[in-house]
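The other protein chains are all here in position, but one chain of the complex has been omitted.
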Amino acid sequence: MTRSNTRAIVLAAGRSTRFKTKKSKLLFNICGRTMVLYPIKVLEELGIPMTVVLGYQAEEVKQDIETANVPNVSYIIQEEQLGTGHAVACTQKTWDRDNILIMNGDLPLLTKDLIEKLIQEHQDKDATITFLTSLVIDPAGYGRVIQEDGKISIIEEKDCTPEQRFINCINAGIYLIKRDFLEKNISKLKRSTVSGELYLVDLVKMASDENHRVETISVPYDNVRGVNTLQELWGVEQIKRSEFIKLWMANGVRFELAQSIHIDIDVQIGAGSFIGTGVHLIGNTNVGEECSIGAFSILSNSVVGDNTTVHSHSVIQDSHIGSNVSVGPFARLRDNVTIGNDVEIGNFVEIKNTQIGDHARMKHLTYLGDAKLGKSVNVGAGTITCNYNGVEKHTTIIEDNAFIGSNNTLIAPVTVSTGAYTAGGSIITEDVPADSLAIGRAKQVNKIGYAKKLRDRFEKKTNNDNNNNDTCSPKNPENIITQEDVEFNFRGAVKSNDEYREEGF
Amino acid sequence: MTRSNTRAIVLAAGRSTRFKTKKSKLLFNICGRTMVLYPIKVLEELGIPMTVVLGYQAEEVKQDIETANVPNVSYIIQEEQLGTGHAVACTQKTWDRDNILIMNGDLPLLTKDLIEKLIQEHQDKDATITFLTSLVIDPAGYGRVIQEDGKISIIEEKDCTPEQRFINCINAGIYLIKRDFLEKNISKLKRSTVSGELYLVDLVKMASDENHRVETISVPYDNVRGVNTLQELWGVEQIKRSEFIKLWMANGVRFELAQSIHIDIDVQIGAGSFIGTGVHLIGNTNVGEECSIGAFSILSNSVVGDNTTVHSHSVIQDSHIGSNVSVGPFARLRDNVTIGNDVEIGNFVEIKNTQIGDHARMKHLTYLGDAKLGKSVNVGAGTITCNYNGVEKHTTIIEDNAFIGSNNTLIAPVTVSTGAYTAGGSIITEDVPADSLAIGRAKQVNKIGYAKKLRDRFEKKTNNDNNNNDTCSPKNPENIITQEDVEFNFRGAVKSNDEYREEGF
Partner (left out) sequence: MTRSNTRAIVLAAGRSTRFKTKKSKLLFNICGRTMVLYPIKVLEELGIPMTVVLGYQAEEVKQDIETANVPNVSYIIQEEQLGTGHAVACTQKTWDRDNILIMNGDLPLLTKDLIEKLIQEHQDKDATITFLTSLVIDPAGYGRVIQEDGKISIIEEKDCTPEQRFINCINAGIYLIKRDFLEKNISKLKRSTVSGELYLVDLVKMASDENHRVETISVPYDNVRGVNTLQELWGVEQIKRSEFIKLWMANGVRFELAQSIHIDIDVQIGAGSFIGTGVHLIGNTNVGEECSIGAFSILSNSVVGDNTTVHSHSVIQDSHIGSNVSVGPFARLRDNVTIGNDVEIGNFVEIKNTQIGDHARMKHLTYLGDAKLGKSVNVGAGTITCNYNGVEKHTTIIEDNAFIGSNNTLIAPVTVSTGAYTAGGSIITEDVPADSLAIGRAKQVNKIGYAKKLRDRFEKKTNNDNNNNDTCSPKNPENIITQEDVEFNFRGAVKSNDEYREEGF
């Protein structure tokens, strides 16, 4: 196989002005992978060493590739953007194989099979240049492939005559060229009189004119779609996303409104699982078997055990959930949450950087941050861990079988030990020993008839004001009392203990 | 009409291996009804008694049908899965009518009209066998219908020659056969040399060869789509869903992004209502007239009165909401909530197993469980009912015109009687008499200048640490103070009353 005798040049220097974004188009994420990494991953899989030509946002593109740990990558900076011919010329010192595979960086739908086929044909026919073409309905934006009188050439769109623009056989931007030919001819490219650029594609005409063997392989357009606008990016992502959906459907995953679901390339889903409308499975998310992920939930870089239900409208990031767990709806887990098996996490619950043991329950309006919960812990509705004092984060520890009453405030660092209870409404500032009961709340007092008294006084006052102020509508009491001279307050419903005292309480 | 002289055999025994799921494909829910129930409901509507052949997950399929209360259903277990011919043979003892209507269990788009037409044609032409065919673009997976030299036969795909596979007239899997013919010939079926199965479709060739009258009716593919993969299930559900959407559109319901909305078969929606993007109306949900259901809300087995608005991102299960009510966004109602008219329920509010009277309001961050609220009750933000002590659930009663202050904790069983008030931040452990004011909170104390003192001390300490530890960056104070020797805490912001005491407080 010529494969081992091939080096690739990936053209990743362009400005992508039609994107209208500061960020290079090559750095846009498509289903969990930046655009530039798609062709590079194909080359990696084939074991082909590559030279990446950088230019616009060179540092960012380089860093993106390096983060992906692709081996055998060299980088060349193209300082001036003088066209594809110039870009390839810049890489000459890296041409260490007999065949040079040149491709654009914006080919996110490229497959390994296509490149293998290209290499095979190139080798079988002993061609000087072999390149991929495609027949398309709308060729706008692509170089046109012209074959006449046994000769072949590619005209870049900018240089096309109006008639040539109607040609719908396009150049896909993937070429395999013998190094010898490339070395002899790369310096012969001339600047386009239209754009002033050096066009790599002019090598095709040169080779053809000199009767070198030039081969083309026509491939499906969907595999070689380039991406020059955000609308084209959308189209490519649609295709990519549907590939993943079909793959997982074939593996026993049911999708509700499949066309609305976002699945990244590295996601795994077990058979028998259900994925609801609009769900996002992002990054390295791994969903077990027989799970249900409810509509509008977003899971990112998280693991979900078997038979677990994530109800709708939940957001789970960087977390690890066990089996037979119920989460949500309206739950948010983030920043390294680890949850055991048979746990119930309810609605309006946020959990951050916390470990939770098996059979624990926290079902309503709760915030747990920087906490460690043992097994069979119950956390009452409305419980808040105070893990932050404006400067530091502290840990809350709740041991096995502890029961935290509703609407508790747990001021960390604090430990509620095994089997301890806390009374509803308590503020827990001190450790609670095992099997003990902690109470940290005020005693209730009922002031008999006082609500009526307040109401009567308020109404009397309102009536007086009305008599004094004819412009005030009695239908709109708010206007009457939002003045500075209101003589008492029963806000929320009562202001302070001092007031009760004044009232003889 | 032959209808009264017809018994149906529904073939529901198959393993559906291409689904790759443990659960039988026949038990998958399509718009609120399991797949197997669709043809069965058509037969029920036509008053045709039926025999269901069970095999894979026989118990689950049987239970599913029994739950739907379909009358006149007999069940036969096919112990070994030896093909459709064998399946029908197993049912012989139930053949109590002159015509036997045989159909696959995976025909969720079948209509009553099609079966009526089949019966009519069969009768009019006095046919021995009449069966449904369809012309399709991609016949893969279906038996092919072959008509030549005046003879007709069906070849199962497994047994097709490569040429036969190109035939695009398919067998839809719905046959009406005279009982006499069936009785004489069912035992003559021979095992396929390819698959080893007994094919029911071989009866067609037998009848045709013996010059019995065999009729076909060509019907639209969309009505007889079989479902053998999860992708085919998706396709069928798309068709079903769009039927319901179009039906309700024609009845005066506006859908925002109609293609994103999920409506089950038993849902009702009143004219003038608006249904937002992604809304799920599940089960027996009934939405009144002139309602608005906001985007991303999910209503399941619930009733919504006229002129009611359910704002976006709400989840409502098994509940009954009155008229002129406003719910959400981000509200969750579940497990038998009943709400009167003119009620306002706001965001991050969970209500469970609770009755709420007219004109009540609970607008923010509240959990009401196992409660009974009278008319014109106001529940302040952050209020929590403590209905659960780890063992039992208790009831909270809030009577007419009571006003619950913000951030209250109501420890059930407890009653706040008519016209009573509770002060903001109270923990209510005792009943509050009518027209009384309950206060259950601590008095505030301001420690003048103490915040600055804490801050200064903290800064001093931080500076000292910096002097002692050159590796610590002064830009990252968190690194400095997250050590065990911090000499005081002002977490959340202050640890305990003891600390204040030490400070001379």
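First chain written, first letter: the chains are A and B, and each begins at residue 1.
Note that contacts are C-beta pairs under 8 Å (C-beta built on N, C-alpha and C of every residue); 3 or more make two chains touch, one makes a residue touch a chain.
Only a predicted model underlies this, so the values are computations on that prediction, with no experimental measurement involved.
J.: Pick from A:315, A:343 or A:377: which residue touches the chain that isn't shown?
T.: Hidden-chain contact among the options goes to A:315.
J.: Any idea which of B:93, B:190 or B:443 touches the chain not displayed?
T.: Of these options, the touching residue for the absent chain is B:443.
J.: Which residue among A:70, A:146 or A:230 touches the omitted chain?
T.: A:230
J.: If the hidden chain were put back, which residues of subunit A would touch it?
T.: So the residues of subunit A touching the unseen chain are 19-23, 28, 229-231, 233-234, 260, 262, 278, 280, 296, 298, 313, 315, 330, 332, 348, 350, 365-367, 369, 380, 382, 384-386, 388, 390, 403, 405-407, 409, 411, 419-424, 426-430, 432-433, 435-444, 458, 477-478, 481-482, 489-493, 495-497.
J.: Contact with the hidden chain only, please: which subunit B residues?
T.: 246, 249-258, 260, 271-272, 277-278, 290, 295-296, 311-313, 329-330, 346-348, 364-365, 378, 380-382, 386, 388-394, 403, 405-407, 409, 411-413, 424-425, 429-430, 441-452, 454-455, 490-494, 496-497, 500
By definition in this document, only the chains that are shown with their structure count from here on.
J.: Please tell me the distance, in whole Å, between the geometric centres of subunit A and subunit B computed from their C-alpha atoms.
T.: 27
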